[in-house]
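First comes the structure, then the notes that go with it.
Removed from the display is one protein chain of the complex; every other protein chain stays in position.
The chains carry the letters A, B and C, assigned in the order they are written, with residues numbered from 1 in each.
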Amino acid sequence: MSATFRLPTGGLIDRETTLRFTFDGRPMTGHRGDTLASALLANGVHGTGTGIRYGRPRGIVAAGSEDPTSLVQIEQPFPEPMLTATTVELYDGLVARGLSGQGRLASEPDPARYDAKHVHCDVLVVGAGPAGLVAALTAARGGARVVVVDEQTRAGGALLGTREYLDERPSAEWVAGIVAELRNTPGVLVLERTTAFGVYQDGFVLALQRRTDHLGFDAPADTARQRVWRIRAKQTVLATGAHERPVVFADNDRPGIMLAGSARTYLHRYGVLPGTRAVVFTTNDSAYTAAIDLARAGMDVAMVVDARPVAPGVLAARCHARDIEVRAGHAVTGTGGGDRVTDVRIAPMPGTDGTADTVDCDTLLVSGGWNPVVHLFSQARGRLRYDSGLGAFVPGGEPPAVGVAGSATGALDFASCVRQGRDAGRAAALAAGAAPAGEVVLPVSDTRTDAQPGLVLWRVPGEPAEGAPDTRFVDLQRDATVSDVLRATGAGLRSLEHVKRYTTIGTAHDQGKTSGTITAGLVAEALGTELSEQRPTTFRPPYTPVSFAALAGRDRGGLHDPARVTALHPWHVAHGALFEDVGQWKRPWYFPLPGEDMDAAVLRECRAAREGVALMDGSTLGKIDLRGRDAGSFLDMLYTNKMSALKVGGIRYGVMCGVDGMVIDDGTVIRLAEDRFLVTTTTGNAAMVLDWMEEWLQTEWPHLDVYATSVTEHWATIPLVGPRSRDVLAGLAPGLDAGNEAFGFMEWRDTVLDVGAGVPARVCRISFSGELAYEINVTAWHGLAVWEALMAVGERYGITPYGTETMHVLRAEKGYPIIGQETDATVTPQDLGMSWAVSKKKADFIGKRSFARAENNRPDRKQLVGLLPVDPDLRLPEGAQVVDTDRLPQPPVRMLGHVTSSYRSAALGRTFALAVVRSGRERVGETLHVPVGDDLVPVTVTESVFYDKEGARRDG
Amino acid sequence: MQLIPCPWCGPREETEFHYGGQAHVAYPEDPSALTDQEWAQYVFFRDNPSGPFAERWSHSAGCRRWFNAVRDTRTHDLLSVHRIGEPVPDLGEKDEVVS
Amino acid sequence: MTSPPARPPGAHLPDHPDFLWDDPEPKASYDVVIVGGGGHGLATAYYLAKVHGITNVAVLEKGWLAGGNMARNTTIIRSNYLWDESSGIYEHSLKLWEGLEEDLGYPILFDQRGVLNLAHSLQDVRDSVRRVNANRLNGIDAEWLDPQGVKEVCPIVDISQDVRYPVLGATYQPRAGIAKHDYVAWGYARAAHAMGVDLIQNCEVTGIGTAGGRVTAVETTRGRIAAGRVGLCAAGHSSVLAAMAGLRLPLASHPLQALVSELLEPVHPTVVMSNAVHVYVSQAHKGELVMGAGIDSYNGYGQRGSFHIIERQMSAALELFPVFARAHLLRTWAGIVDVSPDASPIVGLTPVEGLYLNCGWGTGGFKATPGVGDCFAHTIAHDKPHRFNEPFTLERFTTGALVDEHGAAAVAH
Partner (left out) sequence: MTADIGIRTSPLAAWTDRLAALEPALTAVERPFLTQLTVRVSDPVAVAGMGGALGVAFPAHPCTSTRGRGPFGDVEVLWLGPDEFLVVAAPDSSVPVEDALRTALRPARGVVVDTSAQRTTVALSGPHARDVLAHGCAVDLHPSVAPTGTCVQTLLARTGIILRVADAGSGAFTVLVRSSFAEYLAAWLSDACVEYRAALS
């Protein structure tokens, strides 16, 4: 079908390129440079969907992102819900349909890339209209680093929708000249298709750049489709323009009813006429220009209806010259039509003489004045002021480092706008420390606006006929009418926020860009208050909708969160390990052999550790080098036991509590020298413990001579475990006497491992399994070689790598708790049965005072115990609750505690569990019950140590 | 996202910092001499004003130094920052500054 | 042009009544003054009037009614808390929710669509199973679902195991759900007003008068109002108000952000929460996705948070729900949550006679609205806590009898 409403010439479109697209199943064409809306209008299509509540036809109202109704669903090339047709750039192959309220998400994953980029500048200018361009150029000539962002596909702002001449040249030439100079100035970045959508503190502005959408199917897959610019500006100039405000009247929602300025934009920017015969309804001068321009372009403009008692002389005369009737003192009181407006009813304003009339037309252009776009200004914590002359909220007090220029201030004439741009640009450059700006010669426009003030008119007077539905729509997207507003105030509501919530006005896709001020006006009118007393509802980010994916950027999939890996990780991967996430770390969970399930693998790994030799990757344990004269006494404050008494060469286990006395971490402390310790932490708490130390050292005890340095990743740590571990170590450390006499339990030695070359190592005799064990520490660079050497030497002993699950089983057999598994921030060392690790001698340590509180001394605290299911084959679920009844009563059931760990033990030949149970230690020997599914399973309470209670095995 | 002026590194993005709550809450000289109520005050109770608040931050992703700051909790604006050991600012005067 | 849908989205939403409440001048004196006209304050006034016959009550609101956290929350209702104490009050609340529409005679769109709490690590799984078992023994509906079970409840959750933090399962509470926050507040307000309670807006409390250790009045921007008893229900400003009576609270007020998308065809039939990746999502009645995240780290009364929290939330949301990629963020906002050391509330008596405290709900306040309204009204009426708020004293921070609901402790080993 041919584009019947496209003029043969004019507009900023590329007529050489024909783009095919489909809307609501109908194939059409347009040109590069079109929006979907302009292409639809060129094809004579105004209607884009239906209203959400009443199903009435709705169409294109505006030409930009403020459009309240032209909601479309993109179907091809990839489904995207709810965009306004006015913001969709046309591309070949676009398939879209009109929406009736809800968008549709794709069911398949979005293949597009999204990214973000930081940019810093002295001056950020938002909006590349005349004021913004002058501001940017002024700042740039002053040597400032400038970023200009503009929502449109090209700079020019409001000039794109006019046929103004600046300095006797078409305005586009003036725009192009400035943009060229900006682009050629080092340190200046001009971003089109980029919407600043949020202003935050300290000059932080977020802007969304649409980089490939307009390329449609041709969008390169490796280019980020959208980019969030994270702009940090010393100064920000907001030249965000103004949105035209409609007037509310009966049946004001029919397709064919548009904002007058937008119609002018469609004419000049896209070479499109909005229809064949127009009526213009206005309360101010600006719509006259639209009438005249459209008439000049060949449209039949039947009438300008001006609600003001007197029409502006010059403009009215120019209308008359084009046979456009001007009827002042009148208003549109209603419209006729179905899918398209067919006629308008006009009537004199109250107190004005005149006659009611009906005028046929297919287009009704409306202007109720202009609202400065103050969204970003308000987000920047700028104060707003109601301007009763404009009927709009305008900037009323600039926050620090923010300037406003152009029609965003409420200025209506070109000369003021560009002057403000120059002033704001200069002030911003100076404030940012740039050199005083060179003078920018302000352009002079050929278009003069008459100075006749506009009339502030929220709605045309008159009420719907008795019993007839109200069709005076305030929020066209939410289908909320004047009656809805009045019902809200009638229900007792006084706050605009309440009215908004009662009526849902302003909560839709457009967030009330065209309806907000009108609603405030209607509420003030209804309550008999001044609008200046009303606080407008808060402008919140984003200014226009932003896709979730753009905000997520590249932090997706593998980059969603770093996976921390050890130096041995490649070996684990190559040997089929399954991994457990522990914090950000990837830890081998178990190493199944072909055909093994987890239970079989873990039983095998456990058996190797208890009967032969096994090794694991312990590199993720946190390691902190602690040095200084006061290191010992500092550790005495952090740990519950006395670390300063530890001898050089010795190792001690320690528990760490918060000030509330609850266990927060545990680990071993190695004394390397009088003034030097190496502290280990649990994997997940390494950063927390280092921070904890720094906090005390820096903020509480800065006089202490102690320095804490993280060396977690400097070391690879390999526990070598089992009765044959000594043999394996001997094969690798010929210089080390690893016998019990020479190298006792809880001691460490430095040695050199022979792995082809010599590798310095520190070996610690500690055991988290109860078996003879040596923890081998080498620099991470040597970790892999040492691990492989251990595997080679240990081969004849059946050396077996094991993962965290086996580690858990082995330690549980010995009753060793895992912080975060047996504990949950409500557990004290005493609860864990670790009073032996709590010093009675030390005057103080962190947490000690809390032990004296009433709650800590209750006899029925939960204590760590063992549980043996009476059925030795039954493995209790971890997290199961423990009760002291063999028949469950009606809830609530008294719970004694819960199962914290539960395993099948190769060494015990049965299942076993650890649990925290009220008065647990007193209950040893008792039979309690654990609800498992619908059963109550009997269990015997035991000590928490199940295996080798005498500790005989640790010496081999 | 706001900038926090590290007294050593200068203004950096908030994400580089760790918040430490109220500043100048000293660890008691002798906790064992305190009543349960007094100890609870130290452990759990902190000022929570709407307005200028002397608080602690750590430049955890930067120089790892703790420092003190006065921030207006109504606006989140940092009013001043102080290295550890520098004198405690008078919040009363600051209140007028921000009004 | 598309034809209008057979049943437009939101068509099933009820209309509001023609009358809600008056805007009276404050009287010189009330038996009870409730400070804070949010959900908790309004509910307390309602139950004071309805259950205890105390109607000479004023609810003072410094801004517009229910304009604080009540207007800003993500409306999740559940009772699947770990400890008996929390189970008690939240389940009491959930039971009241189940009859609330009828009770108030106001549609509140209470929708028991269930809540999934996802587990992403082995310790998450242990903690989740522990909570499910505790819930069941406390008479609260709770299930543990494996990943396939999660998929059956919410088909759009990505349960593939090769992602950064795979879904290992979830707890599921079928009776949990959502309600429409404004309607809840307005339902309480309307009913309280109908029973004679004065709802006074734009009335900020600037001081609390006491004499002989007993509360006597509140000073407000609209003058002094004498009060026999005063209940504080001003989430977000509890510390500031309590300080007026010389009370120091163990609270920190933090920004908490939330956001909403455009209206979308139904894709998300339940509520999904994931503490590990910090996101919670539901699809509201009209079709918008409503999401919240973790709190901002610092104290703040500014009702604004930092955008990186939103960005991280989006990254987390898309890991769980890849289909959300091209949904659009329409609006972000922030409330102020009063966070207590054990993540449990403080509800009860204070050292000042006649002054009662209801605060510290953190992010959990909305779901507790009917329950705490009932219990707090009881506390005020009898000068004695209801059994369900008895554990939530201020004294617990001295004795150490905390109710720690932080959930899983830090991951270790």
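One rule holds for everything that comes next: a residue touches a chain if its C-beta (ideal position, glycine included) is under 8 Å from a C-beta of that chain, and two chains touch if they have at least 3 such contacts.
Keep in mind that what you see is a predicted model, and the values were worked out from it rather than measured.
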*Visible chains that the absent chain touches, using the contact criterion stated earlier*: A, B
*Chain not shown: contacting residue from A:R141, A:H214 or A:R232*: A:R232
*Would you mind spotting which of A:D222, A:D934 or A:E950 touches the chain that isn't drawn?*
A:D222
_Of A:V659, A:V752 or A:V932, the residue in touch with the unshown chain_ = A:V752
*Touch criterion as defined above, residue of A:R419, A:R607, A:H714 or A:R762 at the omitted chain*: A:H714
*Out of A:A785, A:L874, A:L908 or A:L936, which touches the unshown chain?*
A:A785
_Across the whole complex, list the residues on subunit B that are touched by the chain not included here._
8-10, 12-13, 15-16, 61-65
_Residues of subunit A in contact with the chain not shown_ = 113, 115-120, 145, 220, 222-224, 230, 232, 554-555, 558-559, 561-567, 570, 585, 625, 627-629, 705, 707, 709-715, 752, 755-760, 779-785
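Please note the rule applied: only the chains that are shown with their structure count from here on.
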*By the contact definition above, name the pair with the higher C-beta contact count: A-C or A-B.*
A-C
*For subunit A, jot down the residues that touch at least 2 other chains.*
200, 204, 660, 850, 853-854
_Multi-chain contacts only, two chains or more: what residues does subunit B have there?_
1-2, 18, 36, 39, 43-44, 75-76
*Considering the complex alone, what residue numbers of subunit C touch subunit B?*
237, 239-240, 243, 248-253, 297-302, 304, 306-308, 341, 397-399
*In the complex formed with subunit A, which residues of subunit C make contact?*
1-5, 8-11, 16-23, 63-65, 67, 71, 84, 87-88, 120-123, 125-134, 136-140, 163-165, 182, 201, 261-265, 267, 287, 306-307, 310-312, 314-319, 322-333, 341, 398-402, 404, 406, 408-413
*Contact residues on subunit A for subunit B in the complex?*
200-202, 204, 230, 232, 381, 659-660, 691, 694-695, 698-700, 702, 843-844, 848-850, 852-854
